[in-house]
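I have placed the structure first, in the form of structure tokens, so that the comments after it can refer back to it.
A single protein chain has been removed from this complex, and every other one stays in its place.
To keep things simple, chains are lettered A, B and C as they appear, and every chain counts its residues starting from 1.
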Amino acid sequence: MSYEECIKACLECMKECNKCYHECLEEDDVKMLAECIRTLRECADICAFSAKSMQSGSPFVKQICQLCAEICQACGDVCKKHEHHKHCQECAETCYRCAEVCKKMAV
Amino acid sequence: MSYEECIKACLECMKECNKCYHECLEEDDVKMLAECIRTLRECADICAFSAKSMQSGSPFVKQICQLCAEICQACGDVCKKHEHHKHCQECAETCYRCAEVCKKMAV
Amino acid sequence: MSYEECIKACLECMKECNKCYHECLEEDDVKMLAECIRTLRECADICAFSAKSMQSGSPFVKQICQLCAEICQACGDVCKKHEHHKHCQECAETCYRCAEVCKKMAV
Partner (left out) sequence: MSYEECIKACLECMKECNKCYHECLEEDDVKMLAECIRTLRECADICAFSAKSMQSGSPFVKQICQLCAEICQACGDVCKKHEHHKHCQECAETCYRCAEVCKKMAV
């Protein structure tokens, strides 16, 4: 697992989460999506944090990627539940991929 | 206007916005609060950014506080509209106070 | 351990780290302080992240505080080494205190 690849996965996940966050807030059933919105913000933010840590040569990359993997996994699970929202389904896939990549980085 | 005072206002506003964000997401009328939720996140984040810039001796403090003032003002306006939510009303006051302090710092 | 107390410790640590970062960059022996500067930035940033997570009711508070405790501990250790810089010594104390508080939150 290269830093390059993990940074890419984190920035992709940050993008999808911010986009899905935006789209959730435009939906009619925002109430149903409250937990999703909350998790998406947090996932986008930890992904940005992870990318920064790898780009700037942090000595805490493993620990940060471990946390990022957990939040991405949880975010994927929350998004997955909203079957009728295509953006949530797509975001879930990106979150799961990022979780896997970060888990490998954390070893 | 001292840095000390402006940092305090920004951290106070960050706290109120994050708290109000959390409480908005628990309300029944989340749909009505979508714009509010979005603005609260952004306001909390720019307040954290401003505080950091002052604490770390940034040469861009004026410009950052100018932006922070604009977002706080807008966030106060959005929160103010939700008359039936006490947390929004309280948050609006904190946002307006922070906007004023940041405006003075930006001069 | 209340959220209130932990948020306070994190924001105090964020402030000291950003201040110490600024002061390290003004010193004559910056070369000696390179590792310190790098760790201070990261510690300030994770403290801001932790405070935000508690303020906004994140479900990941324990995990985030666990990471925050590790980074604060390491930052305290790095700062402690610079015996001739009063700001580093003071920052070390604040980092250790925050590490302890976050460790309790993480349990």
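Methods note: contacts are C-beta pairs under 8 Å (C-beta built on N, C-alpha and C of every residue); 3 or more make two chains touch, one makes a residue touch a chain.
None of these values were measured; they are calculated from a predicted model.
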Visible chains that the absent chain touches, using the contact criterion stated earlier: A, B, C
Of A:18, A:39 or A:94, the residue in touch with the unshown chain: A:18
On subunit C, residues whose C-beta touches the chain left out of the figure: 22, 25-26, 28-31, 33-35, 37-38, 41
Touching residues on subunit B - with respect to the absent chain: 38-39, 41-42, 45-46, 49, 52-53, 56-60, 63-64, 67, 70-71, 74
On subunit A, residues whose C-beta touches the chain left out of the figure: 7, 11, 14-15, 18-19, 21-22, 25, 44, 48, 51-52, 55-57
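In this section, only the chains that are shown with their structure count from here on.
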Junction residues of subunit A - those touching two or more other chains: 38, 41
